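Here you go, one structure.
Here the complex is missing one protein chain, while the rest keep their positions.
A, B and C label the chains in the order they appear, each numbered from 1.
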Amino acid sequence: MTHLPTSSFPALLVGLPILLATLSLFFGSKGRAVVGLAGSLLTTALSLIAIAEVTRRGTVIHILGGWDPPLGILLRIDPLAAVFIGMLALVGVFISLYAWWYFRVREADTGGLPQFWPLWLFLWAGMNGLFLSNDLFNLFVTLEVVGISAVALAVLSGKTTALTAGLRYLLAAITGSMAYLFGVALIYGSTGTLDISLLGQVLEPGATTTFALLVITLGLMIKMAGFPFHFWLPPAHSAALAPVSALLSALVVKGAFYILLRLWMEVFGVSLTYAAGQLIGVAGAVAVIWGSWQAFMQTSLKLIVAHSSVAQLGYLLMVFPLLILAPGVTTDSADWLSPAWTAGIYQVISHAFAKASFFLSAGIIIMALGHDRIESLRNLVGNMRITAMAIGLAGVSLIGLPPSGGFMAKWMLLKGIFLSGQWWWAPVVLTGSLLTAGYVFMLLRLAFAPAREMDTFRPVPKSLEVVALLLAIGSFLIVFPADFLIQFLESSAVFGSGIEPIMEGGEYGNN
Amino acid sequence: MIWFLTIALPLLAAVFAAWLPAGRRGSGLIFVVATLPALWLGLVEVSGVTAQWFLLESHFFLDTPRRIILLLTGILWATAGLFAGSYLKDDARRGEFFFYFGAAMAGNFGLLISADVASFYTFFALMTFASYGLVVHSRTPSARLAGKIYLVMAIIGELFLITSLYLAVQSAGSMLLADIPPALADDPNGQFIFLLGLIGFGVKVGAIPLYFWLPLAHPAAPAPASAVLSGTMIKAGLVGWMHLAPVGLVEWTSMSIIVVSLGFTAALGAAIFGLTQVDPKTNLAYSSISQMGVMTVLLGIGLYGGIPAGLLLPAIALYAFNHGTAKALLFMGTALPAKVGGYWRILMWAGLGIGVLAIAGGPLTGGLWTKYLLKTFLGETSLPGAQTFLLLLTLSAVSTTLLLSRFLHLLSRIKAPSNRMAPTYFLPWILLLFAGGWWTMSPAILPTELLNHITKEKGIMAFFWNLFTNWNAFWPITLGALVMALTLKFAFLNRWPTNKPLLPPGDFIHIILLVGNQFAKLLQKGFALLESGMKSLQGPEKIFYRISDDERTSQMSASAESLLRRWDFVGICFFIFFLSMFYFLR
Amino acid sequence: METTSILPLLILVSSLIPGILILLLKEEQVGLRTFLNLFGAVAKVSLIAWVFAGYLRGEEYTFFFSLALDLTFSLRVDQLGLFFAALSAVLWLVTTLYAIGYLEGGMHRRRFFAFFSLCVTASTGIALSGNVLTFFIFYEFLTLSTYPLVVHRGTDKAVEAGRTYLWYTIGGGTILFLGVVGLFVLAGPIYFGQTEIIASLISDYPTQLTILFFLLLTGLAVKAAIFPLHGWLPVSMVAPAPVSALLHAVAVVKAGAFGIVRLVYDVYGVGVAEKMNYLNVLAAFAAFTIIYGSVRALFQDDFKKRLAFSTVSQLSYIALGVAIPGVLTSTGAIVHLVHQGIMKITMFFAAGNVAETYGYKNISQLNGIGRRMPLTMGAFTIAAFGMIGLPPVAGFISKWYLGLGAVEAGSYWVVLVLLASSALNAAYFLPIVYRAWFYEPEYEVSRLRQSGRLEAQALLLIPVVVTGLLSLAAGVFAASAGSPLSIAREIAEKLYMLL
Partner (left out) sequence: METYQIYSLTSAVLFVIGIGGVFITRHFIKKIIATMIMGGGVFLSFVSFAERDALTFADPVPHALVITGIVVAVASAAFALALARRIYQQTGDISFSNDK
């Protein structure tokens, strides 16, 4: 690992946001916002430059303070991490812009909530660190940083519902983290190392590894709200302020997914079975249907969007069964791996854009109406056409209609499903799409419905609406660099690889 | 060019006359001008053309029988147009009338000159549907009823027709009408295809048992329209038959017998039915059915073979020519007795008498000549039962005379006007008188072959000098006239209905209507049931809405979700997940 | 083949850009909006004409754009596509004029015209798409861009109709999606016309390909309104008349029908479809729909609803024609794409005119309307006769070819279906014609029609007359070069020459 080219960008990507966050604490309410926004812009710029660096030089690493692993901390950006960082930066900067105007508008009733900015920058730093870490324990630390700052953001409004949801979120997060850490301990106990790359080579199958895999997977499932552990997500995401909901739903949950993906692919290959992949897939499938149905049944906008997140995360879980190869299939002969990976990546990115846009739009509507009961969305099209359009476009991307990013994800997912012969997932994708269409168009239906007297729309700054719309458009535009993106990702070792289970036993497994 | 003008001018005339401001004269002349190309084509042989751009590649071409009928058609439309121009000059809906009149005219000409299936069918349909406007012109309830029945029958006819044409074209492998009879002759299904056509065109012809619309529809139209309906449009069906029938090529015994017997039934039965009527126009309509029956007989003979199409078809056409001119004369004549006064009435009665004689086959008329043609062929055929045909024909002459003298009687009951003037439209009527059935003997339209065949190279004059033939034609007419005169003279014999027809016009259509109405009620009920069934048979979306919009559904899913939110339940899930994953990872 | 031309793209852009620009305009900028609209419409027609001329010269226009990896966005000009594109473009021009008149002073016109343009973009996109993927993209795009038009009035009824519309179309789209991906996985990116791919695969994957065929067919059948997937069409009639006219007579429903044509002719190939008995299933459904639609239409008093059910019925002629193998039936099916379009649009225009000028929405109110609106109802009458299949209107030509082809193929039952449908068509259209022309108007004619004044606004009147005449001309001049029929025949002949 250490032979890779070094660069200071990994360190900067973590350090700069922390620095700025700390810096902003010294300022007053106004100043914090300024520093926060500037910090966001800076971090975004830095992220983009770092990605450019990766495209030029390939995977780069940074060894903090010159202390070599295992005691030192090694940060690396490989293409996969770069893509996640890029997504975080792009969506993050839009959310920052939105937050800038959002808190200015709400200054009168909330005092502008200046705490948002440092917390957000901490969160950003944590996320960056998470994507960059190459070490199981570091991942734990970053997970915790992310978790705590996320909960802090979630309870920012100080409302009771937000607090209760936040506590639930926090407890779930801690439980998840602890489970994860327990797994890490078991791994460390059996191998004596925490370095991901190294573990991939030295980890042996066995009871300890299996237990470690189990607790780590379950812990991360809790953190990414995979079914049936999504219990904390809808309340927390719906009760938070709009920009925060967007952050949590679009970005934060992806962190746990990222770790799960990395660990399964790079570490636990030896211990996995085909059947285990199917189990995760079932969890994902149930999440897709259950989440979409719940979203369809909700009557308040933010709850719809929050439940929709549960469903969309389910699609991510459905990638796993495709990545674990049936006995006798090798990575080279499995032509569905690349589509499956692409599906996963695109699902992550397009969901980030679309869901952020959706939540931001929901925030705008709450601002305009004072609440988010969907019956009040009547004649939204007449009153706020930009927001209506944003919801429409984001919804279309979530449904997976062409030519959105969601379409790309679903296309690739279905392609992978068909190529691998695991056709039983196809109806799930279909049903999910239909139910998604159900709730998205339930909103649009109301948006076009005739107005009733009682609801009046208060004016909202256009800039907020435009940001939401831009994000929604972004979820379409991401299709176009697909070629580049996939090529870029293919230079990463993990992308396009599958797991060839070597473990014996299990009637569903390999023998 | 002239071929297109034949169709285009009437259409233009239709549009133009329809927009002509009310009260302006001249629409009659417009129609006369519009018939000129058709008349030209009828009189002068012009080589056919192909219009590759028109419809499905149209061919326009005339053979002898159709040329004869085209001439008839031209004459009738010209005189009827002229007649209508002044007859309807005070009518509120004259514009509409002229529109339908012109359109029907275009259709009528078009179907005669077209030599391919598509354009024939096109113009046939144009004529059929345009004449609907003529039938319902008066907008009286009876006219509407007549129109309705007409339309339903027309559509039924069209459906049979198009089926037969599909099959015929497929069998012939060509769109040319001329290719169809030989193809049908060879096709094992030829009889079936012909039968479909027989029914399809039979509606127009008024063949038994499809005629019942005719006594309702023809009289419902204004006099000039009735004239063309009965005089020429009815012949369109005949032309259609002539196109399909493989005359002289086949020996379809049973088909031939069927057609012949249908023809005789019509010839006799319709005349008898007609006698029960009190409206002169209805009377005439039945006469038309009867006369078309005679022509049907002739065609039926042709289906037995033995007589070349080149002889038989022109003969039928000539018969049609005579009947058409005379019938038009009589139909337009129905408008006259109430208007023509003074000495003009003599002329009028003379004209009407000539018309009647022409149809009945009286001496010195075209009727005699054309009937003679018919007799000749009846004598020549070897069709089983041909011996009785001559007798039947004679009987039909008697009944026709009876029917038409009854017609004259009915007309005579109309009160004469007090003034001594004749209306303007008397003039075209007189013109028509001169353009009558005599022309069937003129070399201009009489094919030489046919003449030679009939008169054995002795010439037409020889035929007329043959008093025996004349006498043979004379006595049935005399008989008919005598019977009529006697029954009118002696009160105890005079059982003629005066106010109400003994049998309603259209005869058994009323049974059909009665039954049909009951049936329609049932059908409607059934359909309504079906419709409400279809409505209640909701699409999948409705079922889904019912589920998704139901309060219980949302309650159930909410409670399920709140179960999933319970910490203890999540704990159980965690445990289960742990165990199952452990099991799978073994 | 690989020469890329920007022209097909330009054809799409000519309506896409105005659509987007209009969306950005203000509601009040009527002049600019109208200009954009008309400019786009005229540009589109002339571009298509240009391309058509080029195509006849033997030039090929293809446009490729790699979306991602093996997903290629491809536009290609072929005869069938051009045929459909020309239909959409010309009728778009006409309908735009109509819509300008119809919606004068209405609400949300900006939105209306914007989505209208997007719709046409989608429908020309469908026409010109060169492969299955591109077709699918535009197919879904069409669904979405139509939705705002369906709910345009914003009433509860309209919104409810929009809901049903979406359930059907999105559902169909999803099923289609499954089929498209499956096909892609099994056979690779199929470009239209490459029937040899499936032909070579069919012996190896008969089950899979059969399932995929029916998935694709189901997806397309939703838009083609084949029973039992037709439910959205009648309820969508709450949309304003121009929408019903263009979208529910031409763009949307034809997209489905056109898709079926493509699926059978250019993806699976007639040979395979016939051999695997797919066509029998299609024929059965199409035939049933023809009768079903007609019977339902009989009972509708709402003018537009009756027209809608008639559309349901008439559309299946296309499917039926596709389902009976043979040059003649194919010709009939393809030409009916155009013929049905122009006739039905005429009828919808007429219905719209009556509703707009006098406020009559039901057939029972139409007594004597012909006297008051002779041109409108004249055009309607022509179209109605065409629908019944009476010559010389366009509908006759299609029916003639269908019937003749059915006889040729030995499927006599199809003739019976056609006849029954003709009779039913007559039964539900002639009463309208009858009322219009032969009933006395309820008001004094002179009171409502002053001399020198048109029976309706000029912008409402011109389109209906134009399309009415077009549907007449398409029939009368059917045999001449360049007529829809001659093009359709050429397409069909080429299709069967390949076999």
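Throughout what follows, a residue touches a chain if its C-beta (ideal position, glycine included) is under 8 Å from a C-beta of that chain, and two chains touch if they have at least 3 such contacts.
The structure presented is a predicted model; accordingly, all values stated were derived computationally and were not measured.
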| item | value |
| --- | --- |
| Chains on display which the left-out chain touches in the complete complex | A, B |
| Contact residue for the chain not shown (choose from A:Leu132, A:Ala152, A:Leu199 or A:Ala409) | A:Ala152 |
| From A:Phe27, A:Phe182 or A:Trp423, residue that would touch the chain that is not displayed | A:Phe182 |
| Listed residues B:Trp53, B:Trp438 or B:Phe574, member touching the removed chain | B:Phe574 |
| Residue among A:Val34, A:Leu171 or A:Ala207 that touches the chain left out of view | A:Leu171 |
| Residue ranges of chain B at the interface with the undisplayed chain | 562, 565-568, 570-572, 574 |
| Contact set of chain A toward the excluded chain (per top definition) | 70-71, 137, 140-141, 144, 147-148, 151-152, 155, 158, 160, 163-164, 166-168, 170-171, 173-175, 177-179, 181-182, 185-186, 188-189, 192, 194, 235 |
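Keep this in mind: only the chains that are shown with their structure count from here on.
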| item | value |
| --- | --- |
| Chain pair showing more contacts of the two, A-B and B-C | B-C |
| Gap in Å, rounded to a whole number, between the CA centres of chain C and chain A | 43 |
| Distance between the centres, which are taken as Cα means, of chain C and chain B, whole angstrom | 37 |
| Overlap residues in chain B, where contacts from two or more other chains coincide | none |
| Contacts with two or more other chains, residues of chain C listed in rising order | 167 |
| Complex contact set, residues of chain B against chain C | 51-58, 96, 118, 121-122, 125-126, 129, 133, 136, 139, 144, 147, 151, 155-156, 158-159, 162-163, 166-167, 169-170, 527-528, 530-531, 534, 539-541, 544 |
| Chain B partner contacts - residues on chain A that touch it in the complex | 210, 213-214, 217-218, 221-222, 228-231, 235, 271-273, 275-276, 278-279, 283, 293-294, 296-297, 438, 503, 505-506, 508-509 |
| Of chain A, residues touching chain C in the complex | 342, 379, 381-382, 385, 392, 396, 399-403, 408, 410-411, 414-415, 418-419, 426, 429-430, 433-434, 437-438, 441-442, 444-446, 448-450, 479-480, 482-483, 486 |
